[in-house]
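Heads up, the thing below is written out as structure tokens.
In this view, the complex is presented without one of its protein chains, the others remaining in place.
Right after this comes subunit A.
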Amino acid sequence: MSQAATASSATISHSARRGGNLGDLIFEWACRGSGLLVLVLLGAIIIELFIAGLPAFRAFGIDFIWSTDWDPVQEVFGAGVSIYGTIVTAVLAIFLAVPLAFGVAFYLTELAPTWLRGPVGTAIELLAAVPSIIYGMWGFFVIAPAFAAHIQPWIIDNAGELPLIGFLFQGAPFGTGIFTASFILAIMILPFIAATMRDVFQQVPPVYKESAYGLGATTWEVMRGVVLPYTRISVVGGIMLGLGRALGETMAVTFVIGNANRISTSLFGPGNTIASLVALEFGESETGSLKLASLLALGFILFVLSFIVLATSRYLLRSRLKA
């Protein structure tokens, strides 16, 4: 009894009492086993997807990754178009979302009156809670028609003739397409990036900011000269988290991207992403067919892509996680 009373917390967590306390043993191993299960789960997902995609990798070799064919009739499949679509939509979404997210985080940490920070912050975070399929419907029935009727014709008229970048904005205003998908994705990842930025901005020691204010700096100068340099690694981590989310979004993109297996030079052209292609074509693939194997191989590639991005994000955010 007295021994236990003087034991420090460090020894408590390490010395499982060996005096035959079965309950402790079972509980600890249940916890440890569940932890192991999570590791096994991730490993199994990678391995299963790779094995299932193996016939496609065997049949098409390394060319599978950049080949742009997708011909179910002749059984020739390539991942080029969907990898291109996945990366372009995700990167474009980041370009649209980051300035907005920064504005929201700046507003919530420095500008908004205190009583407004809670409600506005919650409202922005609720954007992250809205299911993907709702974004898809909203994008398809509200945003795409609005784009087709007003926004895209205007951009095509005004930017389509520009030298060098004009080709990006040419073509017919369908409403759906790469640009619309990126736009919806940007709204979906906005809350993730904004929340990370807000959290790391709040971790800047007040005395740094106060020193800058004391020198007569404006709010924006404090943000640019003190807060951003102090938090830039975590900010990039938050952006990578958004990118990782954008890569794998399925339902919203499937609704609005136009689903065509070709690379169009215009941002308003249709395309597809790995996730949207899998969601659409999976139901029409026969068990054991080369098409199904190709879709699973695409899944494997998507997993590798998002794993790299998410692991980088977590590495960059590690200082925040420790705090």
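The working rule: a residue touches a chain if its C-beta (ideal position, glycine included) is under 8 Å from a C-beta of that chain, and two chains touch if they have at least 3 such contacts; residues count from 1.
As a working rule, contacts and distances are computed from a predicted model.
Visitor: I notice the complex is incomplete. Of the names "Phosphate transport system permease protein PstA", "ATP-binding protein", "Gluconate 2-dehydrogenase" or "Cell division topological specificity factor", which is the UniProt protein name for the chain that's not shown?
Guide: The correct option from "Phosphate transport system permease protein PstA", "ATP-binding protein", "Gluconate 2-dehydrogenase" or "Cell division topological specificity factor" is "Phosphate transport system permease protein PstA", the UniProt name of the unshown chain.
Visitor: If the hidden chain were put back, which of A:Phe60, A:Phe77 or A:Phe106 would touch it?
Guide: A:Phe106
Visitor: From the list A:Phe141, A:Trp154 or A:Phe167, which touches the chain that is not on show?
Guide: The missing chain is touched by A:Phe141.
Visitor: Looking at the full complex, which residue from A:Asn158, A:Gln203 or A:Thr218 touches the chain that isn't shown here?
Guide: Here the residue in touch with the unshown chain is A:Thr218.
Visitor: Quick one: which of A:Ile187, A:Val235 or A:Leu290 touches the chain that's been left out?
Guide: Checking each option in A:Ile187, A:Val235 or A:Leu290, the one touching the absent chain turns out to be A:Ile187.
Visitor: Per the definition of touch given earlier, which of A:Gln74, A:Thr114, A:Thr265 or A:Thr287 contacts the omitted chain?
Guide: Candidates A:Gln74, A:Thr114, A:Thr265 or A:Thr287; residue touching the omitted chain: A:Thr287.
Visitor: Applying the definition given at the start, please give the residues of subunit A touching the unseen chain.
Guide: Within subunit A, the residues touching the omitted chain are 1, 4-5, 7-9, 12-13, 16-17, 21, 23-24, 26-28, 30-39, 41-42, 44-45, 48-49, 52, 99-104, 106-108, 111-112, 120, 122-127, 129-138, 140-142, 187, 190-191, 194, 218-221, 223, 241, 244-245, 247-251, 255, 275, 278-279, 282-283, 287, 295-296, 299, 302-303, 306-307, 310-311, 314.
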